[in-house]
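Only one protein chain is missing from this complex, and each of the others stays in its spot.
== subunit A ==
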Amino acid sequence: MNEDDGIDVDDEELESKSDSEPEVLRLKEPLKNAVYNEDGLAEKLEDIAWPEDVDWKHKLTVDHEQAPDIDVEDDLAREMAFYTQALDGTRKAFAILQSAGLPFLRPPDYYAEMVKSDSHMLKVKGKLLVEKKKIEEAEERKKAREAKKIAKEVQAQKNKERAKRKKEDIESVKKWRKQRQQSGFAKGKDEDMGFNFDGNSFERSKKKRPGVSPGDRSGGFRKQGWKSKSGMENKKRERRESKFGHGGRKGMKKQNTAETTNDFRDFNKGDVKKQRRNGANRLL
């Protein structure tokens, strides 16, 4: 128990000490016994002071009423206060000098030794230039970054539009199919109207298509040719064309010519039933 007590006391002591230490550093209680001999100070001041009515030209001093609360820790505010003091003081001093008619500004053609050497000022200039360059470069980089962002957005927009168009195309084809289905796959006029192809819809555009392999120098056109798709379809097509013809007006084909009128190959006088069927076939 005794030991415990001792430790506790020690703890308290330590804590109080450690608490008080930063207080001494920060609060800075004024020392009670600090010497402050006001009379002595005044006497000394009188001893060394220049005469009261000494000309201002000798002193060149200006007093400035400072803002009452300047935060020392705030560098900007503090420097600003000093700057305003200097500026204000200079204005006042120049006004006095001007009224006294004394020269105070260095004429532009007056060259003399300066406080800082030329080589040092060159260094200063170099540093300023480097800083300026740095800022410019940073700005350029920022701009490039933004441009990239915009380009990305534009690309996304384009892709979206492309996808939308594709969808629309597919939709329109579907619609057309539905229409066809509704009209019962009627041939002839309907068929023609269903395909609303323009005259040049089968012509190849000269533009290079997207998604073409880099080795393909034709720009993907060779692959697309419907004639080269497969030999079988090609032959069938040819045969059909030889039978039914390709293109041209249909009315001309349906008219009789001298040859057809004299052709009695399919005419069978005896079999009426067969004749009717054939006739029906031909009509349809």
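Assume contacts are C-beta pairs under 8 Å (C-beta built on N, C-alpha and C of every residue); 3 or more make two chains touch, one makes a residue touch a chain; residues count from 1.
One rule holds in what follows: contacts and distances are computed from a predicted model.
From the set "Probable prefoldin subunit 6", "Brix domain-containing protein", "AP complex subunit sigma" or "Mediator of RNA polymerase II transcription subunit 18", the protein name that UniProt assigns to the chain left out of the figure is "Brix domain-containing protein". Annotation for subunit A: contacts to the undisplayed chain at residues 4, 7, 10-11, 14, 17-18, 21-22, 24-25, 28, 30-32, 34-38, 40-42, 44-45, 47-55, 57-66, 70, 72, 78-79, 81-83, 85-91, 93-95, 97-98, 100-108, 110, 112-116, 120-121, 123-124, 127-128.
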